[in-house]
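As you look at this complex, bear in mind that one protein chain is not there, while each of the others sits in place.
First chain written, first letter: the chains are A, B and C, and each begins at residue 1.
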Amino acid sequence: MKKINVGIIGLGRIGKIHFENLKRNIPNVTIAAVSDPLVKYDNGIPSCSPEELIAMKGIDAVIICSPTDTHATYIELAAKAGKHIFCEKPHDLSLNRVLETLAVVEKSGVKLMLGFNRRFDPNFLKIRNLVKSGRVGDPHVLKITSRDPGPPPITYLKSSGGMFLDMSIHDFDMARYIMGKEVVEVSATAAVLTDPVIKEAGDIDTAVVTLRFEDGSMAVIDNSRKAVYGYDQRLEVFGSKGMAKVDNNMPDNHELYDADGTHGSLPLNFFMERYTASYLYEMKMFIQALQEGATLPVSGHDGLKAMTIALAAGKSVKENRPVRISEIIQLDKVKH
Amino acid sequence: MKKINVGIIGLGRIGKIHFENLKRNIPNVTIAAVSDPLVKYDNGIPSCSPEELIAMKGIDAVIICSPTDTHATYIELAAKAGKHIFCEKPHDLSLNRVLETLAVVEKSGVKLMLGFNRRFDPNFLKIRNLVKSGRVGDPHVLKITSRDPGPPPITYLKSSGGMFLDMSIHDFDMARYIMGKEVVEVSATAAVLTDPVIKEAGDIDTAVVTLRFEDGSMAVIDNSRKAVYGYDQRLEVFGSKGMAKVDNNMPDNHELYDADGTHGSLPLNFFMERYTASYLYEMKMFIQALQEGATLPVSGHDGLKAMTIALAAGKSVKENRPVRISEIIQLDKVKH
Amino acid sequence: MKKINVGIIGLGRIGKIHFENLKRNIPNVTIAAVSDPLVKYDNGIPSCSPEELIAMKGIDAVIICSPTDTHATYIELAAKAGKHIFCEKPHDLSLNRVLETLAVVEKSGVKLMLGFNRRFDPNFLKIRNLVKSGRVGDPHVLKITSRDPGPPPITYLKSSGGMFLDMSIHDFDMARYIMGKEVVEVSATAAVLTDPVIKEAGDIDTAVVTLRFEDGSMAVIDNSRKAVYGYDQRLEVFGSKGMAKVDNNMPDNHELYDADGTHGSLPLNFFMERYTASYLYEMKMFIQALQEGATLPVSGHDGLKAMTIALAAGKSVKENRPVRISEIIQLDKVKH
Partner (left out) sequence: MKKINVGIIGLGRIGKIHFENLKRNIPNVTIAAVSDPLVKYDNGIPSCSPEELIAMKGIDAVIICSPTDTHATYIELAAKAGKHIFCEKPHDLSLNRVLETLAVVEKSGVKLMLGFNRRFDPNFLKIRNLVKSGRVGDPHVLKITSRDPGPPPITYLKSSGGMFLDMSIHDFDMARYIMGKEVVEVSATAAVLTDPVIKEAGDIDTAVVTLRFEDGSMAVIDNSRKAVYGYDQRLEVFGSKGMAKVDNNMPDNHELYDADGTHGSLPLNFFMERYTASYLYEMKMFIQALQEGATLPVSGHDGLKAMTIALAAGKSVKENRPVRISEIIQLDKVKH
């Protein structure tokens, strides 16, 4: 099997997950360099600036986990340097920048994968496979519940692009992934119900978003920035032949019966615990596709499409009306 | 305890349920007369025309289970005859007729209860009580899944007023009941996905409806006329202090593990089986309130409000935009 | 359909259940007389002594719900009077008396059904049907958990015959019913763990009983007189092709997620709530079998066999060794 050399830019929470997985749990891959202004590694892995890392000889792929506003720059640099790219979501907060970098990537011939890790979660994979295999028939209605245990710091919120681009974008990608169809229209209802500070920051914390697909089928996503009981990540697809759903993952499955009732554990608290398996499998798939010269399982255009849904959702809230994707972008004019 | 004498108009599926419950399982009540053009009872209970029944001396209350297009007439006759009224939903398909009959009822001083039986289901009651007791905090998002095992005959569909007035109206009432707040705006997305005959009839079979409440909180309802696995009736409420949900009721709770997987029973097939307990409890509450001279647990105005949500949902689908309840009716101008 | 006239002897908790079911919910049956020294009915049903009731002309069947020490006498009287018999468990606390009365019944030609109501519970019926249909293959191990919410009064305990004859006997019958095989040996381990008063009364409150069937397969029953969380009635059968199990029934199926964990309702508290459906279906089957001249679904010999298992369990505890059923009775010498 071909050995792959990777460089990692950014060693925050997500960067460290990818670092550990690449180092310990994925065969035939070497971390050739890392780049982070704050984190120092003393285990023999060269540390350098992002630009040096991207330019480094012998590196096959760059894993971009730095702050969002640097993604587009590093993607373009890497593409021009002929390095394959794994980039955390979101690609960029500006639709134009995304389109520009996609054009650069396309021209360069390198491969780009967006970090929609949830596609690789065993539960959601199972649902995807049930849909693909026809076990639920034609999918009519997809339901996604996606609630965070608590909002990020307000400083983060202000530069996040808003809840739809920062948080719901995972769910928008999931909707396309599970349904295997394209969204044509978005209707969103939103509010600030947990903390007025979020309103002051111009953001929302609670939303119900309905997606209409090209064939009339629907998806409905409910989001909240604050579920006091933890991270709530569930999904259900209803179709002509049946319904399939997955529930949260728990740290254990105990049930306690006492005089007051029955009791159990709370769901795994946040993405680091809940999506452990998906982060590993995602990176394995990225490396394996590079080794085999195969198509990457999530493309830059997948990122683009999730982004257009997020933008349509924002516009729908602002204008209080359904917004068609074609109002955001003429997708047929984008090569992919 | 005061004895109550009732007359039942209409002995179709629902009428028979009420008949059996009143005869067998509710104390201190006598069925003094029944009226149905097709059903003959030979057990000593007088049978007569609806008009005769309503006029009959000694009858305290009339239970109206006849076809929808007769409801308004019988309500008015009963009100004028000074008889209390239990009427199956929907009250009437015309908003004006509903308003007229409500005015007649109000003037007459009799009590009117609409048959939103699901309020009396042990599962939904439990959720209602959890919300009322503050256990979930301020409710932010309510989710209702409501799917029928199959559509009614097309002839029925054509005179049903459409899915929102015929089927979803239960869910609209449930949303108000659980949240304890009023709806101000409705956004509906709908399609025909199960059978083109439904489209020809001018109706829909699948919908996602988002309700916005006065304080910004939301409810989302997903409906389908055809779930191949049976009757799907679930509910979840998410709030500032927690989340509570109820699942379908099953005929048994067996789990079978074999070499192919784990297997269990399907939900109770339709409303007759699923809502057995709620029909009984609903009628008990009606009779008991009459005996005690207490307020009825569901009023005519509850029926009116659920209806306005249904009308707003229909308008929302037609015009593909959020519709405010105030576009349908000025509720503050309706006495209640 | 043939009309059946029944008389009920004993209107305690169980007697009242049967009275209400026969009066309200079972067609083609008339309660012709009742007999209870304490309970007076003023609804037109004749009340008399047990002897008068048994002798009464026109009565087809006698329902015996009086205290255990009267069962054998009334069974014999009824048999001699040519009346079919439904008798609550246990038949009698003396094996000899049981054998005597079975002989009288057999000679008389009347039908006798023992009140093992749990056979008619929807959950256990489902398991029985899965076993019969071969879905679990050859059953290897049956597991029954059977715990009461609290012990009966100590005065009751003292005349109950002990936990095995009073409480576990239901489980012994269930074991034979589910497995469809005969028990040949019993090993019981028991203790008093909840209240020393039970020890003083010469009884036990906690036990694990292993039954060995004729073909080497096994059942294990765990009993407790006191489960603080309510009535615990579960069953699992494991076989060559799979495993099937049923859980407790709940008053509702809500789940509450809050900052402390997940929470749900306790099981239905005791037999009156849990076995509502089974009491009704049991009595329906009794009446229906009489109407059709069919074999009764539970025989006097089923009662006898459950009793021998209970006696063997008691002997096993006393002598701390496995006890064969053949040490209790030579079943092949009993006609059935």
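In this section, a contact is a pair of C-beta atoms (placed from the backbone, for glycine too) under 8 Å apart; a residue touches a chain by one contact, two chains touch by 3 or more.
Everything quoted here is computed from the prediction, not taken from an experiment.
Participant: Checking the contacts here: which visible chains does the omitted one touch?
Facilitator: Counted over the whole complex, the chain not pictured touches A, B, C.
Participant: Could you tell which one of C:220, C:272 or C:285 touches the chain left off the display?
Facilitator: C:220
Participant: Hey, which of A:2, A:107 or A:135 is the one touching the hidden chain?
Facilitator: From the options A:2, A:107 or A:135, the contact with the absent chain belongs to A:135.
Participant: Taking the full complex into account, find the residue in A:107, A:241 or A:318 that is in contact with the omitted chain.
Facilitator: A:241
Participant: One chain is left out of this view; which of C:117, C:194 or C:308 touches it in the full complex?
Facilitator: C:194
Participant: Under the stated touch rule, tell me which residues of chain B contact the chain that is not displayed.
Facilitator: Residues 227-230, 232, 257-259, 261-267 of chain B touch the chain absent from view.
Participant: When the complex is taken as a whole, what residues of chain C touch the one chain not shown?
Facilitator: On the chain C side, contact with the omitted chain comes from 137-138, 140-141, 143, 145, 147, 187, 189, 191-194, 206, 208, 210, 212, 216-218, 220, 222, 224, 226-229, 232, 238, 240-243, 320-322.
Participant: Touching the missing chain, which residues of chain A?
Facilitator: 24-25, 122-123, 125-127, 130, 135-136, 241-247, 249, 251-259, 265
Simple rule for what comes next: only the chains that are shown with their structure count from here on.
Participant: Do chain B and chain C, two copies of one chain sequence, contact each other through the same residue numbers, with over half in common, or through different ones?
Facilitator: Over half of the interface numbering overlaps between copies: same.
Participant: What are the residues of chain C that contact at least two other chains?
Facilitator: Expected reply: 257-259, 265.
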